[in-house]
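Heads up, one of the protein chains got dropped from this complex, but the rest are sitting where they should.
Letters A, B and C name the chains as they come in the text, with residue numbers starting at 1 for each one.
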Amino acid sequence: MIGLAIDSVLALGIVWMALQTVRSDSLFQAMLMFIVFGLLMSLAWARLHAPDLALAEAAIGAGITGALLLVTWRRLQVHGPDDSNGPRLMTRWLALPIACASALLVIIIGWTALQLPAVPGTAGELTLQRLEDIGVSNPVTGVLLGFRAYDTLMEMAVLLAAWLGARAVATEFRPGVLPGPAHAEVPLVGALLSLVVPISILVAVYLLQAGGSAPGGAFQGGAVLAAGGVLLCLTGRLEAAAQASALERVGVILGLAVFSLTGLIVMATGGPMLALPGVWAIYLVETALLLSIALTLVLLFAAAPGLRRAP
Amino acid sequence: MATPLQTPLQTHSTMTSEALVAVIFLPLLGACAAVMPGRFPARLGIVAGLLPLPGLLVAVTLAVWHDGPAWLELGGWAAPLGIRLFVDPLAVLMLWMVAIIGGIAAAHAWFDFPPGTGTGQKFWPLWLLLISAMNALFLSADLFNLYVCLELVTLTAIPLIALAGSKTAIRASMRYLLLALLASLLYLLGVALLYNATGTLDLYLVSDGLGAAPPMVVTTALALISLGLLLKGAVFPLHIWLPQAHASAPGPVSAVLSALVVKTAIYLLYRLWLWSVPATVAAEGALTLLAVLGAGALLYGGVLALLQERLKLVIAYSTVAQLGYLLLILPMASSSAWPIAWQGGTYQLLSHGLAKAAMFLAAANILHGLGSDRLSDLQRLDQRQPLSLFALAMAGVSIMGLPPSGGFLAKWLLLEATWRSGQWWLLAVLVAGSLLAAAYVFRILAATLRRDDPTEARPAAETRSIPAAQTACALLLALLALAAGFAAAPLLEFIEAGTPGTWSSP
Amino acid sequence: MMDWVLSATALVLLLNLGVGMIRVYRGPTPADRMLAALLFGTTTVAVLLVLADWVGLPALRDVALLFVMLAAIISVAFAGLPTTDEEER
Partner (left out) sequence: MNPTAVIYVLTAAAIFGIGLYGLLVSRQILRQLLTINLMGGGIFLLLITLGGGAEGPPDPVPQAMVLTGIVIAVSATAFALALLLRWQELSGSSEVDGDAVTDAVTDALDDDE
């Protein structure tokens, strides 16, 4: 009974936050609501027995996305007129029919989903039966780097495309778009950094290592490492640079290149494409993925082609 | 109605599977190389990523020609567990289009975006990634993997549009992006429902489970997926993002967008309705509805193309119209004329791709040379850029469907199929669509041949010369579009071998 | 019994979050929002720790750990944002 009460409170919180994200008049407030929405989603994943997702949602969904939104909002304020509190609706007369249509869709989706019977012999059940063939005991890692490794590879290409796209549309390099250096340095920041940054590296390595048998993996680890990098940007330790250095470029393509080449080498030696030969290969690929994910996310956050140490 | 595809044939020789993998991974690794600084890695990436594709495709084509369609299980995991690639005549045809159009457009782009420097650094990694993503999409047999591929196509195509840099281009990119993301989400929601209804994500295994699933679930899932794809494929009335996006992109990008990128969604609609959905479930009504949308596109796009004042916008609206043909064939899937309809539809896919890419490249040359692509500024084009005009005219012949072009053959087959299946309303739409196409193509040609009004004419000093190779690229594509009308017999035979619903269990 | 206590605790903590949400929503000053956000971090960690036992997934403690780290970063991110009148609405 109390269990249901917990679920209801959580569900109501999620729906309310979603509603406020859409409805609140100030854009800044909408973003805050969205970040809280991400936190609550993370709790929902925990409740739904999916700690892998709770980790990912906390680090990527709420953490990195939230930071990206806040910093972009800030840049919009600095570089243009403020219209974030202007009229929220596109066309008032369309709002009601669209609301009705959306409500109808909610009913259809809810009704449809509730009708779904349990289907035996799903791909997921097969995964659990065949997990030993991969050599890791965390089924999610098994799917991501074993059975459906191709998805993960293509997803890395999507992340690369996002960076390439952001680089392509960033017209000119505008120094000072990162907040931080403009403020007087608070004495505690240095101490905080010397504590948090090493911890973020430690946690990233731990999550990567744990991914084989427990929740965690390259994506969560990469996001945590990226969070450390974001902190360095926010406190002005790292600055945007007009060009990516060769090392940064290597870092961005590292995950995709190592993953593809491993797959191709296995294939060339007579194995099937993208079958990683053993757990060591999984960790090798995952390490490359982690580094690429972390670097790409930080570069996306900085909205700059490259980064350099602040003088 | 098409029967579901039975258990497919085994994987062919390892050489074929290696060629299939290379078709996806060479451009992908090429993109990685092009990210690195300097001219050499960029050139290496472009050449190694694009040049071997035709050679690889010859091997794949021969294998499919002799032994029929094939699977490749990635990682060695069988279907419901892992992801597999599937290659059949339709997929082979699409891969050829990517290789040819992508290759020729790349040659055209080489001059505007020199590899390894300035904008070239931004352009080439995205371009190669887009080629790789389309190849991956045409080969993938997994619904969720297709979602990832669709996102990759979107997230590489849109920055390429934005590279044009104009206000219109950025605005069009923004709108395209928002609608494309919405489309992906609709698709993903449908896939989520399908997975839970059938327990599999495999495009060709879902059909087994669909018969047993509650009809409401199947209807909702298929409706959501189709809606997403219609939005991505810019099918009337969801085409609102297309004209500005295609018209404001850099020339080679416009060519690939119109010839290939929008086709990815239509291709998936074919796969979904003609392969995944078993005959017992597919409602005749749904296919007819899709055809009605196609008819709407054909007429609306044709009329709007007639109203445009800028060459690239005419061509872009012509794309909206020409996509309509591809949906018109669907209601004939259950008739005896289906093989002909299928040949016609697939041939339209091919010939429109070639002709439209040729038109966009020619338009890019004209825009670049004259500094404007307003129809009123195009007069005396036959003296200023005769070869670009020639390419435009030849591609126009194919778009109108005049003999001896590939477009003529496609439309002829479509007419024959509608005639035989007795779908008179389709016949009427086909004729009206062709008349509209003729009208807007002739309008362009008339504008280019006009020579009165010396006051309005721009001074000749503004005319810039175009690298001969760029003119040649447009000409080559136009010639290919025309040549598709000759020696079509083996190609049509190959297409017919892949008609959905004709394979039986091995 | 233990289960009951755990779930009741989780519920109370969640309701706490709800009260915090109201503060984030109403503001009115950035400081209010900031403090509420910090409360969020702390309470979420507590909820996760309780859930770890209630749901029976020790791995949720890792998630709690991650939240502690991210909370520090979010505070800095907030502090990095200048206080314009924008936020005070």
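The working rule: a contact is a pair of C-beta atoms (placed from the backbone, for glycine too) under 8 Å apart; a residue touches a chain by one contact, two chains touch by 3 or more.
Because the structure is a prediction, the values reported are computed rather than measured.
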item	value
Partners of the unshown chain among those that are drawn	A, B
Contact with the hidden chain (one of B:Ala223, B:Ile240 or B:Leu492)	B:Ile240
Of A:Ala240, A:Leu256, A:Ile282 or A:Leu300, the one touching the omitted chain in the full complex	A:Leu300
Among A:Ala162, A:Leu225, A:Leu291 or A:Leu307, the residue in touch with the chain that has been omitted	A:Ala162
Interface with the undisplayed chain - residues on subunit A	3-4, 7-8, 11, 14-15, 18-19, 21-22, 27, 30-31, 34, 37-38, 41, 44-45, 48-50, 52-53, 56-57, 60-61, 64-65, 68-69, 72-73, 75-76, 79-81, 83-84, 86-91, 94-95, 98-99, 102-103, 105-107, 109-110, 113-114, 116, 122-125, 127-128, 139-140, 142-144, 148, 151-152, 155, 158-159, 161-162, 165-166, 169-171, 219, 293, 297, 300-301, 303
Those residues of subunit B which, in the complete complex, touch the missing chain	144, 148, 151, 154-155, 158-159, 162, 166-168, 170-171, 173-175, 177-178, 181-182, 185, 188-189, 192, 195-196, 201, 240, 243-244, 248, 304, 307-310, 313, 317, 374
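One rule holds for everything that comes next: only the chains that are shown with their structure count from here on.
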item	value
Centre-to-centre distance between subunit C and subunit A (centres being mean Cα positions), rounded to whole Å	19
Subunit C, residues touching no fewer than two other chains	none
Touching two or more other chains - residue numbers and ranges from subunit A	none
Complex interface listing, subunit B residues touching subunit A	17-18, 21, 25, 28-29, 31-32, 35-37, 72-77, 80-83, 122-123, 125-126, 129, 132-133, 136, 142, 144-145, 148-149, 151-152, 155-156, 158-160, 162-163, 165, 170, 173, 189, 193, 195-201, 209, 213-214, 216-217, 220-221
Subunit B contact footprint on subunit A (complex, rising order)	108-109, 111-113, 115-117, 119-127, 130, 146-151, 154-155, 157-158, 160-162, 164-165, 167-169, 171, 246, 249-250, 252-253, 256-257, 260-261, 263-264, 267, 271-276
Interfacial residue positions of subunit C with respect to subunit A in the complex	4, 7-8, 10-11, 14-15, 17-18, 21, 24-25, 27, 33, 37, 40, 44, 47-48, 51-52, 55, 57, 59-60, 62-63, 65-67, 69-70, 72-74, 76-82, 84, 86-87, 89
